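Take a look at this one; I'll ask things after.
Only one protein chain is missing; all other protein chains are in place.
Right after this comes subunit A.
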Amino acid sequence: MTSNRRLARMPPHLALTAGQLAKLALYPNGGIRTTKELLEKSKIELVENCDLDGEVVEDIKRKVSRWIVPKSVTVLSLLSSISFTPPFFTTCIPHLDAALNGGIPFSSVTEIVGPSRSGKTQFCMTMSVIATMPCEKGGLGGSVCFIDTEGTLDVDRLVEIASNRFPDYFNPLTPEGKSNLLRMTQNVHIMNAKSTQEVLQSLEGLQELIITHKIRLVLFDSVGYIVRKEFNNMTNEMKDRYSSPSLMGRSDMLIRESAMLKFLAESFRMAVVVTNQVIRYSRPNMISTSSNVRKRVCTRETNNSYHVTSVLGSGWAHSITTQLTLECFDNGVSGIGQGDATNNAKRVKITKSPIAPRKSFYYAIDKCGIVEIDMETNMRNNEVGSVVNYEGNGPF
């Protein structure tokens, strides 16, 4: 991104001499013209191929490094610069916001994982409605970019959530409410991406869109769908060779995507939320082997235990900062009264966060989008059924 610069552009106090540049350009296979090409070469390679002295090479490398290295800041100044802008955005669940120290953190990537019908897209839609509202109403006062790979975004549903959740602000019967609704729909920018190539392209073009439309929130629903479609050919021929280029290509692509999302989140100080599908696997069997690596035995069939993992493997999971896991309960298990809001009670758990403990919260989906359920009443109605499920397995 910014650190792959042309050597010819170096500022006067660091600049290389014309002779040095000419010698570097003589490097075999195209020559050295950028900082990246230079720093990847070892000293001996440069001495050998460019006919430069060892000390000169050291000096060149040092100058180039000085040029591109970012400045350090102390954490104290980091903290004070953050406190001017609200660094969090609501998750639509007040208690979850409180546990996360304010909600979804800006400048980092948050992932929402969950099985189908757990409400991933509903979360995204509720958040986009809130984000378009002005700051004094609890929104972000900006636009939303919605990267839709599954084609599940429904604008009618957006309007429904808006007019039911905020009946005063988005009242379809008053002219003011109508114009607010219109503005809300205008401020949600939908990008359809049908292949990984398109996703990467739209991410590359996103910078312009973010600046022109004052985008404060990027939603990516869902990241797993496309890559699973394109790379998940692991049935027969690939079973023989797991380390096939396609699987490597997948993780390479994913980490590239996440590096770009992170870069955008940080440079524009905005919130980035991605959703992801889950696969179920049987309870991991931790066996310590002689070489002391942890062994996980994966079986292919799905299992009744509630052990799910996000689909894209550890490479992707490392690149997100906050992860929320959604779970739905089988209605048969929870066995609560029919027609009740708690009937479709679902649970959201903080599974990764640098600030929050691993806590769970209950929510439901209704005409207002995502709503929190009071856990107390839920537990009282439900003493027999879901106690087992309620026990979290984290240390908190």
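Everything below uses one rule, namely that a residue touches a chain if its C-beta (ideal position, glycine included) is under 8 Å from a C-beta of that chain, and two chains touch if they have at least 3 such contacts; residues count from 1.
As a working rule, contacts and distances are computed from a predicted model.
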Fill in: Protein name, per the UniProt record, of whichever chain is missing from view ("Cytoplasmic tRNA 2-thiolation protein 2", "DNA repair protein RAD51 homolog 3", "KIF-binding protein" or "POTRA domain-containing protein")
"DNA repair protein RAD51 homolog 3"
Item to complete: With the full complex in mind, choose from A:43, A:137 or A:367 the residue touching the hidden chain.
Response: A:43
Discussion item. With the missing chain put back, one of A:20, A:321, A:344 or A:360 would touch it. Which one?
Written reply: A:321
Worksheet entry | For subunit A, the residues touching the chain missing from this view | 1-4, 35-36, 39-40, 42-44, 47-48, 51-55, 57, 61-62, 64-66, 68-70, 72-79, 82, 87, 101, 105, 107-108, 239-243, 251-252, 255-256, 259, 262-263, 265-266, 286, 289, 292-300, 313-315, 317-321, 323, 351-352, 354-355, 357, 393-395
